[in-house]
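So that we are looking at the same thing, I have put the structure below in structure tokens.
The other protein chains are all here in position, but one chain of the complex has been omitted.
Right after this comes subunit A.
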């Protein structure tokens, strides 16, 4: 006797148990700790904070552990938790010029006040598997962070780069207001800062290969801590809430002028929570590509220039949800298609039979 898809409840419970066992791994091995993840898998933790839009390293580490190392799943846990957090207010804009830098490089000037600091970078490592890591190694002492001026400021003095004047317009917030198009640059930057690193990386790469070329140089890339301050109206002053680590990238883009703008360098901007220079550089390239209208450039049809395309598809939680939902039951829709295809086929086959008998009929 057929039993109609009963047992959904039992199936779910069993799946959850199984998942818990798999997450724990072999019980004879020590369980990995949150502090170990936050400390030793810092870049994974940073990605979860950045795309989860929540600066909480411990929570990000816990999410990674719960998600068994699936970073998009961890980002999803953080986003869902973020929904339940009340919003008390917003900070004043962080001052990245006052950043305590652990890394600061410029690809446009050999040297600049403050100098170049390579910091903790993979850039000049040889990607050789380090079998010595299997054993414990000695750790060199840390270096103190430094503050230094923005490199693009030096170009600004001569008017060679477009002005980036302060703007007190309150920026929109994608997480509180539904996206409406066209979006302004602040809203685009918010979307890009939360966006999937892989998607932004590929879009930025496509601009380098000619799909919306922007001729970008990394004017400056810096990583470090900035102070977050908030204005307290009752006190009439702003107080420091704490520090967050940020990665900031400013690109300098060749620009020969357009119908509306003179020849000068233009800017692309990337700012990401935590340490993620791949994301910050990619973000600044995509930001620049999306600015074509404002700078009077032509729309070449490149995906990276297409605001609606980029903003509608850059969020990995939306993307992965909708992509994976097709594994949910679709019996009803499939049944209705089956029935339609059968009907159309039956008529076509009947028609086919009629066609082949026609000549005989005539004869």
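Heads up, the rule we're going with is that a residue touches a chain if its C-beta (ideal position, glycine included) is under 8 Å from a C-beta of that chain, and two chains touch if they have at least 3 such contacts; residues count from 1.
Here is the rule we go by: contacts and distances are computed from a predicted model.
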{"item": "Listed names \"Fe-S cluster assembly protein SufD\", \"Transglutaminase-like domain-containing protein\", \"Alpha-D-ribose 1-methylphosphonate 5-phosphate C-P lyase\" or \"Phenylacetate-CoA oxygenase\", with the criterion being the UniProt name of the chain not displayed", "value": "\"Alpha-D-ribose 1-methylphosphonate 5-phosphate C-P lyase\""}
{"item": "Full-complex contact with the absent chain, from A:30, A:181, A:239 or A:256", "value": "A:181"}
{"item": "Among A:84, A:125 or A:260, residue touching the chain not depicted", "value": "A:84"}
{"item": "Touching the absent chain when the full complex is considered, from A:40, A:238, A:254 or A:335", "value": "A:335"}
{"item": "On subunit A, residues whose C-beta touches the chain left out of the figure", "value": "1-9, 11-12, 76, 79-80, 82-84, 86, 175-182, 308, 312, 317-318, 320-326, 328-333, 335-340, 343-344, 347"}
